[in-house]
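With one protein chain withheld, the remaining protein chains of the complex are depicted in position.
Per-chain numbering from 1; labels A and B assigned in written order.
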Amino acid sequence: MAKTSPGHFFEDYRIGQVFRHATPRTVTTGDRALYHALYPSRFALTSSDEFARACGLPQSPLEDLAAFHVVFGKTVPDISLNAIANLGYAEGRFLRPVYPGDTLVSESEVIGLKQTSNGKSGIVWVRTTGRNQRGEAVLSYARWVMVRKRDPEAPAPEAVLPELAVAVAPEALVVPEGLDFERYDPALAGSGHLWEDYAPGEIIDHVDGVTVEDAEHMMATRLWQNTARVHFDSGARPDGRRLIYGGHVISLARALSFNGLANAQLIAAINAGAHANPCFAGDTVHAWSEVLDRALTDRPGVGALRLRLVATRGPQTPGELRDEVGKYRDTVLLDFDFWALIPMRG
Amino acid sequence: MAKTSPGHFFEDYRIGQVFRHATPRTVTTGDRALYHALYPSRFALTSSDEFARACGLPQSPLEDLAAFHVVFGKTVPDISLNAIANLGYAEGRFLRPVYPGDTLVSESEVIGLKQTSNGKSGIVWVRTTGRNQRGEAVLSYARWVMVRKRDPEAPAPEAVLPELAVAVAPEALVVPEGLDFERYDPALAGSGHLWEDYAPGEIIDHVDGVTVEDAEHMMATRLWQNTARVHFDSGARPDGRRLIYGGHVISLARALSFNGLANAQLIAAINAGAHANPCFAGDTVHAWSEVLDRALTDRPGVGALRLRLVATRGPQTPGELRDEVGKYRDTVLLDFDFWALIPMRG
Partner (left out) sequence: MAKTSPGHFFEDYRIGQVFRHATPRTVTTGDRALYHALYPSRFALTSSDEFARACGLPQSPLEDLAAFHVVFGKTVPDISLNAIANLGYAEGRFLRPVYPGDTLVSESEVIGLKQTSNGKSGIVWVRTTGRNQRGEAVLSYARWVMVRKRDPEAPAPEAVLPELAVAVAPEALVVPEGLDFERYDPALAGSGHLWEDYAPGEIIDHVDGVTVEDAEHMMATRLWQNTARVHFDSGARPDGRRLIYGGHVISLARALSFNGLANAQLIAAINAGAHANPCFAGDTVHAWSEVLDRALTDRPGVGALRLRLVATRGPQTPGELRDEVGKYRDTVLLDFDFWALIPMRG
């Protein structure tokens, strides 16, 4: 009996099938230190226990994206080991902060299946939920990937396409219990720009750039226990380059967005995400944001901004996303649509 | 008086001489995070405090190999600064788990000496013991290295060759106090293959490969406070390459072995180890294992597997270790013989 896992193929998936993913993981302040070493993150709430306590939390939570990467990484062996492409995300919601000491597990349910027209692969939709040691859901998101078939002759399953919201409704955003911006200190946070200062349509150039090294993205991706071969093995692609995990680009862009969005302290939801072009070591990642929407939450003083965060290869003109036929420009690495929580002027 | 240590030379060693090595080191969850960032380790017991508690331990222990590297690293300034070659390991036993917060010290006793035939160097055997802050031994191993003489004319000492076991006897394996696989969750651990499923002679291809960067192996080796110049200084070798610390390859291979040996949670003993060929940045490390033996331990439900773990440069045919004259193939980096603890089906 083969002991090494070849991963699953399209014909292995069934609607309703549930995967309890392997390797629970206790996150610690060591993960936070590495997060800060790998991404130029300066958001005060995830940097200082004192700042977090002044905002009503017991201590500084793990970066939301770190929690996302840990939960996501566990799904790779079951969901995307034989993936041809990571097609999208939707309905991502951060349900509860993750703190150092918490142990995360991850579970996915197959919610959609559709064979591709050439019959050699299919699209699998899953809804993944990360839970802490008390069984509480900390985040949940839908994701769809194109997966190879083991046997191209295997019959196509009945197509099931899940209905997924274009964006998480503001009413569905979860504000962490206790979060309170009454004593918020904008100077310490690095900017006086609060919820009221951002208007839909506004474009923000985050200015700074970071040239990425192979050692860095591999360390990050391993930290999330993401095992996809293409990130680590220079023999995995014909060009000998190691593809950078898309989540690494998300975290880089989010960290760069501090310069212009310093008070957008927490991510409440992921509406959509596209890895428009591959990223490789040597690329210099820049970022810009567009304010898409603005909403209230059910917590007084806590506003929400819907942001499009775009990562580019090299500095590009902010706001330029697609070419004349609607295709992503080849300098666009990431188009990420999310809701952030930000203090209101009150 | 010279303040910088030139290290010891062959004629400085005496049978029975004891070195209390410098720099005690408190290990923390920061070390664990770095271990996960540097090696693709996914063993549940060293990833999750909850999983460890379900296995009867107070929390997730530090990776056995991390403890080994910390203990080993301290010996370098006294034992191998002037070493020409690291020749072998034997009788390595893990005696007690190391937990974050523990402080490790290291001590070595000279147990063997033999001048080489050309008179310019000699082989030094030491037995090294690592202890925690309570003075309890956490691991112990014998190691022998070829060390330069300061003065080629120095007289040869009487040759003393220690008797070292070819392998640690199963009866000598120490199962950590409290370890209990009664409530073991194979799905969460990542594989249903338990002790009974492995048979001597079985060869397992671990499939995945990792291309190594200089920044990575240097960070790892520094973390273990191993100071051997050849790992860090591109001026140390005529070819300008930095030799990767052999222990880095052991940890890489062990982590890769998860894919096929996910339940081999703990290392109980190191029987032997050979760094067959040097490893450098740019090499892609692959691994395969051979099941050498299978044994019971004194703890019900806890089985032991004796494994040969082989690391190779590039993907190689599993099982092929030596050429027709018995020499290691030049693609073999590591031949590591150890006992692992693994749940029994019960």
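Definition applied: a residue touches a chain if its C-beta (ideal position, glycine included) is under 8 Å from a C-beta of that chain, and two chains touch if they have at least 3 such contacts.
This structure is a prediction, so every number in the text was calculated from the model and none was measured.
When the whole complex is considered, the residue among B:Thr227, B:Ser251, B:Gln316 or B:Thr331 that touches the unshown chain is B:Thr227. Taking the complete complex into account, A:Ile204 is the one of A:Ala22, A:Val174 or A:Ile204 that touches the chain left out. Here one chain is not drawn; of A:Ile15, A:Ala33, A:Ile84 or A:Ala295, the residue touching it is A:Ala33. Only one of A:Phe10, A:Phe51, A:Phe181 or A:Trp224 touches the chain withheld from this view, namely A:Phe51. The chain not shown here touches chain A at positions 28-34, 36-40, 42-44, 47-51, 60, 187-191, 193, 197-198, 204-211, 213-216, 259-262, 282, 284, 314-315.
Mapped onto chain B, the footprint of the missing chain covers residues 1, 3-5, 20, 22-26, 28-31, 33-34, 77, 100-101, 103, 105, 133, 213-216, 218-220, 222-223, 225, 227, 229, 232-236, 242.
Simple rule for what comes next: only the chains that are shown with their structure count from here on.
Note on chain A versus chain B: their Cα superposition corresponds to a rotation of 120 degrees, in steps of 5.
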